[in-house]
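Below is one structure, written out as structure tokens; the observations come after it.
The complex appears here minus one protein chain, its other protein chains still in place.
Chains: A, B and C, in written order; residue numbering restarts at 1 for each.
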Amino acid sequence: MSESHAKLGFLRSYVFSTDHKVIGIQYGITALLFLFFGLCLMMMMRWQLAYPGEAIPIIGGLLGETLVDDGAMLPSFYNSLGAMHGTIMVFMGIVPLAVGAFGNYIVPLQIGAPDMAFPRLNMASYQAFVIGGLVMLSSFFLPGGAASSGWTSYAPLSVTATTGQTFWLIGMIFLIASSLLGAINFIVTIIHLRAEGLTFFRLPFFIWSQLVTAFLLLLAFPPLQVAAIFQLMDRLADTSFFMPTGLVSGGDPVAAVGGGSPLLWQHLFWFLAHPEVYVLILPGMGIVAEVIANNSRKPLWGYRPMVYSLLFLGFMSFCVWAHHMYMTGMGTTMSTFFQITTMIISIPSVIILTCLVISLWGASIRFPVPMLFALAFLPMFGIGGLTGLPLGLAAPDAHFHDTYYVIGHFHYVVAPGTIFAMFAGIYHWYPKVTGRQMNVPLGKLHFWLSFVFMNGIFMPMMFEGMAGVSRRLFDPTVYEIGAAVHGLTTMSSWSAWLLALSQIPFIINFFMSMRKKERAEENPWQATTLEWATSTPPPHGNFVEPPVVYSGPYEYSVPGASSDFSPQFIKQES
Amino acid sequence: MNDPQYGWWLPPDVSVHGADIDFMINAIHWFMLALFIFWGGFIVYCLIRFRARPGHVAIYRDIEAKWNRWLEIGVAVAETVVLVVFAMPVWAKIKDDLPLAPEQDAMVVRVVAEQFKWLFHYPGRDGTFGKTGPEFYADDNPAGLDFDDEAGWDDITVRGFHFPVDRPVIARLTAKDVIHSFKIPVMRITQDVVPGMEITIWFQAKETGRFQVGCAQLCGLGHYEMKANLVIESKEDFQKWLDEEHEALGLDE
Amino acid sequence: MSEIVIPYRTEPHPLTGVTSGKLGIWLFLASEVMLFGALFSSYVLLRVGAAEGTWPTGVEAGLNVPIGTFNTLVLITSSITMVMSWASLKMGNPGAFKRYMGATIALGMLFLVVKGFEYSGKFHHGIFPATGWPGASDPSTFYGFYFTITGLHALHVFLGILVNIWLLVWGLALYKTEPERFAGRVEISGLYWHFVDLVWIFLFPLLYLL
Partner (left out) sequence: MSEAVAISESEAARVKSHLRVYVMVFVALAVLTVVTVAISYLHLPTALAITVAMVVATVKATLVAGYFMHLLSEEKVILWLLVLCAAFLVFLFALPLGTETGNGPLWPQ
């Protein structure tokens, strides 16, 4: 392409850039802001749960009359917070951070490519993400508030909900389009732009996880796109795809003609949303694998079984969706099928986790901040995975369905699981992006506080769920059971607020470290993978000379080598 | 009247089928705990024994670990056992073995869910439900009864749920507006109530007591308040309650 | 900036044997298969679940089979002109490319115009997406599906027309410097266009005839 060599303006270099590194940073900053916003929504919810009906301190007086009454939260606002917390965290926080930010920044570097295969498509996918995000956010200012039917948006409740739901659907359509474009880009990039010598089984595990994730996004998102279009039609054109015949609301017939099925929405939604769970966790696993291999100074144990497990996991994730629907009146044949597939899909997760754990045996383990987060990921994800077991079986699910046990379960997977993996990634690759190291004492403070309070939030939820407290209750104390375990709720809330405070060291660290004078070394972690083959931070075009790969991704502590790491891009004397 | 003790673990169980579920939940959690302690112990041991220190070098060659395969096979076997021996038969019994035979003497009740109330519809003395349909729903007719149908004249519709102990209950669940979920924690029951469908479940209590029915599926602004009182009583007390409700209909005057 | 040369834009990758663009468009089409697959699957679910006698055939519901047939032929013709425009480029005849591409665009527009008349005819008879068939008391969602699926398909046709117009008017400049790369772009647009045709091949009998 013959574009001018003139210095690019601010807009072209930072806003409408096609450089994958800039786009990766844009994704990262946006996603972190959304995560922080989602955290704020959660803190308000936790106030209502711990002190039902009491005025929210400080901000209670600032919110409008449609949201609070004398500073105390209204049920409509609570439901909006619940729905938007889930949506923002999943679709606008973790996925853009894990795939958009880490994927964009690291993937081309780790495979030795000059950029993504389609740089302009990459920019378009970021823009679609921003538009979707803004549509979602703007719904908070609508008369009826933001979407309030849960992040699952079950029909018919969502079809008859306020305008916020329409914005939710339009926002989702943009976010889905963004993910689809991104997925195409990642797959082509990983298949076509690998450096010379970088065969598939020399790919770092992180690249594998991104490849599988991209396939999940590519093939699972379209059904949700369809579902969103159907629901938009139901809302705007009064069709009845999700509206059965004979609906009566408050004594009056509902406007919809009928003939549809509320379960159709659930099927289409979970057909996406179960693979989506793996979209949330797989990139996290990839990052953890990188960090553990690097800091245990030995090759990952069982790299190939891990890759095969990953592929199998991706494939199986498409045939377990209905285990979210055991309690919808499904027949025993269907539930038997889905119980079996659910048990099968747990095996590859166990294999991956076991391989990561065994990798520690015989290692020489260093404990920098990213390694702390990566190590904490293992037991935390373990708890999340194990508690999935009773939920995957229909009979115990008859007790646990839609209780706090479910909330505790999936938060253990995504919060101390994925988010810890994301922190590990941030601490690990921060020097690559900025050329500076993050402050270690602040990082350790951040880790230990987060670790304690994460568990402080979610462990009580397990017990609340065990006791039988339902989720999504504006005020759980109206039930005898909810009142009996209210102490647990309060503990959870205080942990949540303290967790938010524990992020202050991280935020300070994140911004202060950027302005540090002292530069990081070119390869501060003595890592073997290709992103360290170029200067830090990498120049435009990434590599001055296209790198050539001579060995597998984790050649640490090779006997007879001059140092304890043998980078992929350096030919070893043999 | 007893005062159920709710705490950090499972709530009291007054249902006949609940023991199986509770056994599964407890067994799975012991299994989980064992696995977690094993994994956690292994990690901690590794972190201490293989920490980086001067003179310590990581082992490059593959560690020969056989036990991991045994662990994975063990997990798979345990899951298969739980699945085949417990999960599937228990669930099939709960779902499919409806006590329809006359000698089982099941009591049938319609449960109608709407924003944000439960309605319990008993067939009355004639043992037959009146004709119902969505077109008959009105403020003074929340059960949607067709008043032209004589079978419905003695039907009892109430907001609190009463049923007798030691007798199977068949509940036919319908929703008027959105998806609700019929949940009684002490009975180990959760069943989504989907508008446009009638879903049939059954259960049987083994103890009497006063509890609560709740809604477990987000159904709108008043979702959190959508509860009903539940009275499980002896057959005599239940009959007495039915008689009182029947008299309140005023049909005999 | 971009002195960055991203490889495999024009030349096929040794492992896969295709260019990045072609792999990309097939990935996109795979996701489109899932999109229309979900539409068809939902159609089957609601049709099978519909109460006895409430799901009409297209004729019963008042769809015009001759017009539908005509539109099918229009799309099929546009497919052959699309493939001919690509073949003309490959044979080094940009003039023929322009004629064939122009014809493709015109046929696509004709399809949309006919579809527009069909829609307005339905609206004229008081038939909207929300209309239940046969009546409001015993409805099926036939019209909902008819309008949603054909509408989504028409949107795909519209986007295809936009891409083709871009190729014809602005994209052709690339032919002078990199003919192979431009032919690749036309091929990619063609793959998308044929896919849209292929979807209609299923839609037409499903909605109009069955």
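Convention: a contact is a pair of C-beta atoms (placed from the backbone, for glycine too) under 8 Å apart; a residue touches a chain by one contact, two chains touch by 3 or more.
No experiment lies behind these values; they were computed from the predicted model shown.
When you scan A:F318, A:W494 or A:Y550 for touch with the missing chain, the hit is A:F318.
Not every partner is drawn; the one left out touches chain A at residues 2, 191, 215, 219, 223, 244-245, 258-264, 267-268, 271, 315, 318-319, 329-331, 333-334. In the full complex, chain C touches the omitted chain through residues 5, 9-10, 12, 15-18, 22-23, 26-27, 30, 33-34, 37-38, 40-41, 44-46, 48-51, 54, 59, 65, 69, 72-73, 76-77, 79-80, 82-84, 87, 89-92, 140, 176-181, 183, 190-191, 194-195, 197-198, 201-202, 204-206, 209-210.
Heads up, the rule we're going with is that only the chains that are shown with their structure count from here on.
Taking the mean of each chain's C-alpha atoms, the chain whose centre lies closest to the overall C-alpha mean is A.
Distance between chain A and chain B, defined via averaged C-alpha coordinates, is recorded as 32 Å.
One finds 48 Å separating the Cα centroids of chain B and chain C.
Within chain A, contacts with two or more other chains are made by residues 245, 258, 261. Taken residue by residue, chain C touches two or more other chains at no position, since every residue touches fewer. Within the complex formed with chain C, the residues of chain A that make contact are 1, 3, 5, 8, 18-19, 113-115, 117-119, 121, 180, 183-185, 187-188, 191-193, 218-223, 225-227, 229-230, 233, 237-241, 245, 256-261, 264, 267-268, 271, 540-541. Across the complex, chain A is touched by residues 4, 6-11, 20-21, 24-25, 28-29, 32, 35-36, 39-40, 42-43, 46-47, 50-52, 56-60, 62-63, 65, 68, 71-72, 75-76, 79-80, 82-83, 86-88, 90-92, 94-96, 114-115, 133-135, 137-139, 144, 176-179, 181, 183, 185-186, 188-192, 194-197, 199, 211-212, 214-225, 227 of chain B.
Put simply, chain A touches chain B in their complex at residues 75-76, 79, 82, 149-150, 154, 156-157, 160, 244-251, 253-254, 258, 261-263, 296-299, 301-302, 327-329, 331-332, 335-336, 339-340, 343, 346-347, 350-351, 353-355, 357-358, 360-367, 375, 378-379, 382-383, 386-387, 389-390, 393-399, 401-403, 463, 466-468, 470-476, 478-481, 484-485, 488, 556-559, 564.
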